[in-house]
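The structure under discussion appears below in the form of structure tokens.
Note that one protein chain is taken out, while the other chains of the complex remain in position.
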Amino acid sequence: MTSDLVYHVAGAGLLAIALWRLATCRDTLRRITALNVLAIGIAMVLLASGHDPATGVTNPVPQAFVLTGIVVLVAVTAALLALAERLEGSSDE
Amino acid sequence: MTTLPSVLGTGLIAAGVGFLAVAAIGFWRLPDLLSRLHVLTKADTAGLSLVALGAACLTGTPASILPLGLCVLLTAISGATVGHLVARSVTPRGGRS
Amino acid sequence: MLDFLAFVALLATLAALPRLVVGPSAADRIIAAQLAGTGTVATLILLGAATGTSALHDVALVFAALAAVSGLAFVALRSPRR
Partner (left out) sequence: MIAFDLALAAGILLCAVSALTRRDRTASVAAFMVLGLLVALSWVRLAAPDVALAEAAIGAGLTGALFLRAARRLGPLRPAAGRTLAVPAALVASGLGGGLAWVFASASPPAIYAPLVAASLPESGVSNPVTAVLLNFRAWDTLLEIAVLVVALLVANLLGSRRLVPVSLGEMTLPFARIVAPISILLAGHLLWQGSSAPGGAFQAGAVLAGGLLALVLAGLAPTGTLVVRGALIAGLSGLAVFLIAALGSEALTGSLLGYPNRAEKVWIVAIEAALTLSIAATLCLLFTGFEKRKTS
């Protein structure tokens, strides 16, 4: 029980830090990083709530969601970074 | 429980973890980048090899020895390559010639 | 015993963090990340040995195989001709 609680709290902490930086930062790269941290926090809360400490088994449905989320996130991050690089290039010219 | 392989394995793992800890301290204490690179290429590789060797002693099945050996091989090569490339990229001549 | 050793390996991994934060040059920070990668592989091997799950060997192997990619990216993107 306690071990799950640690990851619950850590996931919520990641979420809070990421939301705070998303709201206060103006830098594009920093915001994309914050989005990634936010996704990690959500994944951690999901997996920790799906973990059953009695049997030591984690619910496969949240696992599949998180797995899907990781792959979607890296694709979205790449597209966002391409967009940021393009914006930067056009503002300099 | 206290058979020879398990004692040997635990000892090797303890030695390996000791190497890793020394590497961490050295990485913090060494004065410049080029000396800190030694930590990555030597102490860390030695520590990981000892850990993997100890883990192989503890489990002792071929199915686990193969991935452990590959782990050591891959990290040794990666560490050496990255260390070399980083060192070359920070030397003034750019490492050409 | 193995639990404790895994904990020490984790601490050795985390010990790369201060150098990552203060490390004067960019190369120092990347090397710190590489060092943390090696430490993570060792921690994974120890966790696998402590709990007897062989699936962790695959995770360690994936880390070991791809450890150099970010270091290579750093050097390749830094070189003058890009």
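We call the chains A, B and C, going by the order they appear; numbering starts again at 1 in every chain.
Here is the rule we use: a contact is a pair of C-beta atoms (placed from the backbone, for glycine too) under 8 Å apart; a residue touches a chain by one contact, two chains touch by 3 or more.
In this text, all values refer to a predicted model and were calculated from it rather than measured experimentally.
Although it is not drawn, the missing chain touches A, B, C when the whole complex is taken into account. Taking the whole complex into account, chain B touches the unshown chain at residues 70, 73-74, 77-78, 81, 84-85, 88, 95. Listed here are the chain A residues that touch the chain not shown: 2-21, 23-30, 32-34, 36-37, 40, 43-45, 47-52, 56-61, 63-64, 66-68, 70-72, 74-79, 81-86, 88-89. One chain of the complex is left out; on chain C, the residues touching it are 3, 6-7, 10-11, 13-14, 16-17, 20-21, 23, 26, 29-30, 32-33, 36-37, 40, 43-44, 47, 53, 55-56, 58-59, 61-63, 65-70, 72-79, 81-82.
What we mean here is this: only the chains that are shown with their structure count from here on.
Here the largest set of C-beta contact pairs joins the chains B-C. Centre to centre, using the average C-alpha position, chain A and chain C are separated by 20 Å.
Taken residue by residue, chain C touches two or more other chains at no position, since every residue touches fewer.
Counting partner chains per residue, chain B shows two or more touched chains at no residue at all. Of all residues in chain B, only 10, 13-14, 16-17, 20-21, 23-25, 27-28, 33, 36-37, 39-40, 44-45, 47-48, 51-52, 54-55, 58-59, 63-64, 67-68, 70-71, 74-75, 77-79, 81-83, 85-86, 88-90, 94 touch chain C in the complex they form. Contacts from chain C toward chain B in the complex involve residues 1-2, 5, 8-9, 11-13, 15-16, 18-19, 25, 27-28, 30-32, 34-35, 37-39, 41-42, 45-46, 48-49, 54, 57-58, 60-61, 64-65, 67-68, 71-72, 74-75, 78-80.
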